[in-house]
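With one protein chain withheld, the remaining protein chains of the complex are depicted in position.
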Amino acid sequence: MRMVIGNGYSFERKTQRVTIWNEYIHERTNPQVAAVYPQGIHSALVQGLQPYGFLMRTAVLDQPEQGLSQEVLEETDVLIWWGHLAHDRITDEAVDRIQARVLQGMGLIVLHSGHRSRIFRRLMGTTCDLKWREDGRRERLWVVDPSHPITEGIGEYFELEHEEMYGEFFDVPPPEKLVLISWFPGGEVFRSGCEYTRGLGKIFYFRPGHESFPTYYNKNVLRVIANAVHYVGSAHGTAPVYGETKALEP
Amino acid sequence: MRMVIGNGYSFERKTQRVTIWNEYIHERTNPQVAAVYPQGIHSALVQGLQPYGFLMRTAVLDQPEQGLSQEVLEETDVLIWWGHLAHDRITDEAVDRIQARVLQGMGLIVLHSGHRSRIFRRLMGTTCDLKWREDGRRERLWVVDPSHPITEGIGEYFELEHEEMYGEFFDVPPPEKLVLISWFPGGEVFRSGCEYTRGLGKIFYFRPGHESFPTYYNKNVLRVIANAVHYVGSAHGTAPVYGETKALEP
Amino acid sequence: MRMVIGNGYSFERKTQRVTIWNEYIHERTNPQVAAVYPQGIHSALVQGLQPYGFLMRTAVLDQPEQGLSQEVLEETDVLIWWGHLAHDRITDEAVDRIQARVLQGMGLIVLHSGHRSRIFRRLMGTTCDLKWREDGRRERLWVVDPSHPITEGIGEYFELEHEEMYGEFFDVPPPEKLVLISWFPGGEVFRSGCEYTRGLGKIFYFRPGHESFPTYYNKNVLRVIANAVHYVGSAHGTAPVYGETKALEP
Partner (left out) sequence: MRMVIGNGYSFERKTQRVTIWNEYIHERTNPQVAAVYPQGIHSALVQGLQPYGFLMRTAVLDQPEQGLSQEVLEETDVLIWWGHLAHDRITDEAVDRIQARVLQGMGLIVLHSGHRSRIFRRLMGTTCDLKWREDGRRERLWVVDPSHPITEGIGEYFELEHEEMYGEFFDVPPPEKLVLISWFPGGEVFRSGCEYTRGLGKIFYFRPGHESFPTYYNKNVLRVIANAVHYVGSAHGTAPVYGETKALEP
């Protein structure tokens, strides 16, 4: 039962409608990756997020309209994005549609190599470049903003035994809230949990998730993503009116 | 029924335990104010926030330990603060207790003349001074961050027919998120909705609420406060450990 | 005489090389505008900024490469941008070139209707839309960050007798530093002085400057622009290396 009082206020936590987009290439072409994610990263995420009660669907590059038609986007509260090899195959029209939906309030979670996706670069205004090294060593993610809801339930830090390294400088605008910083044994640091807003939309970039490591089975990684779904999918204000306008009462 | 899955995650929107603190002097000493808030500003807020389903209690200056014992604070998720005449009567011990609880994660909403309260100045590190004029003219509050959950349900702007003016420069650190800017017919502007974090705690300063005007009966004002309760009362991370520490595994 | 010590440090204030870009259409097609800026807005700015000792050049839309060849950009420390009617005539190549130079450290000052320029939208990742009204009434700009060097010498606020109104919501990312808020008699407010960074570059958006009003002869407006030249043209760090990288010493 959903109780609603005046002004549209609801007592219940919203059931987030989540669309998990994956380019889904590595898993079908690289046996090593297929061994880790036999049904694709998107399916692993659906399975891992199941306990959190979201209404989930998946979308992949090879689908019509690259899986992200206007209809799908309009039925999406939060879009999760994983891409790596095929950023350039996303059409201008798709990037335009997704950007418009973010500005209207759709939440966006960009994972790992999605840092170079066209939609993230479009929303950031920068190259989103970084340093990297595929050495499969440890990553330790430190919480630097424990007031942030995205940090609930993950402790002061958590570790991934095997990950790709990403290092600074990460060419993004300064995060509006910086939530996590990664430590790598090879000597680098990285801003790994970054909040942004664009228009009515909230965006979270979350670093881990190289395709050849079982990162998306890790309970802390899944918890961060679930927390982020609630955060970027949370309420927003009214769509503004732009253009010529009359004077108001003094 | 409260369903909880591993890692402490709950499906339900948390029932926020709210303590509304009011110095409660104007309403007992000034007939004009008593006419507007016969039971005190705190009681008007309890009544106005009733539909939102919070677990509310009130506290006033004249109570033992100024209404805010350690026990009360520990049972409080969100503290709402209204004060004006008696900021200096709050003891060092009370300020210390409240600050410690904010750093541990208690949400804090500071209303109107609470800008000069000892607890707000303590948390800001500045004088929190401003310009003011009690002319009872219009205030128009514009949303400048419609991505923020605190702006849900209030439109692009809302108005109060009669309010005190507060003008810039407002001597606070730059808000981490600036949500509302007020326009006043006498020529001033003011940063009226300001988010801060301190430790694990989230803080929201909300400007309106002069004691001689019926501001806390306004539905938009109440909606902002209710939204802010959920926002500053939302989840946070783990309490950090400080001090000497051993090296971790590479 | 320029004294330099080790590490590239110089004692002198840098002589900023400023390129003032203007689309230069209104002034040649609208007699009312021509009456205010007979030689164009760019020439008025050159004249007004003369006392500040910058090394200035101008560039306009009708020049080859739209006045902004790679050579010009490389010799520019700070680019000032005024455009309104012809945003869409700026080519993709020009936008790419300018963005790349900003990311490499060139300062950018975007004036008034330049909010809708392709380069500003590219760098912001949003529509940069807003409300407007050409009523030629007063604008009062309040300083809300007096710690900012851009506010030197302009007092607590300053006024323009006749300006176009711009109103919120202004669809830009939250400014990294919000310096000025405008008050308009018709009831609106606007974030009028906004600092951003992108890569090594610093950006300042400054609202005033409608083509039919003598705004760019106002000494406070000129002072803000001169301060902003020094600010966005100030030192930056080293160009980062991106891509695959070897582990460093532990």
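We call the chains A, B and C, going by the order they appear; numbering starts again at 1 in every chain.
Note that in this section a contact is a pair of C-beta atoms (placed from the backbone, for glycine too) under 8 Å apart; a residue touches a chain by one contact, two chains touch by 3 or more.
A quick note: this is a predicted structure, and the numbers were derived from the prediction, not measured.
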item	value
In the full complex, displayed partners of the excluded chain	A, B, C
Full-complex contact with the absent chain, from B:57, B:89 or B:122	B:122
Option touching the unshown chain, where A:48, A:67, A:107 or A:146 are the choices	A:146
Residue touching the undisplayed chain, where the options are B:40, B:83 or B:167	B:167
Residue of B:53, B:185 or B:214 touching the missing chain in the full complex	B:185
Option touching the unshown chain, where C:136, C:185 or C:214 are the choices	C:185
Touching residues on chain C - with respect to the absent chain	5-9, 11-13, 51-53, 105, 138, 140, 143, 145-149, 151-156, 176-177, 185, 197-202, 219, 223, 226-227, 234-241, 248-250
Residue numbers in chain B that touch the chain omitted from display	99, 103, 122-127, 129-133, 135, 167-169, 171, 173-174, 176, 185-188, 196-199, 240-250
Absent-chain interface as seen on chain A, which is shown	140, 142-146, 156, 167-170, 174, 177-178, 181-183, 187-189, 191, 250
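Just so we're on the same page, only the chains that are shown with their structure count from here on.
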item	value
Classification of the chain B:chain C interface as same or different, half of numbers criterion	same
Distance between chain centroids, defined by C-alpha means - chain A, chain B (Å)	31
Touching two or more other chains - residue numbers and ranges from chain C	167-169, 174, 187-188, 250
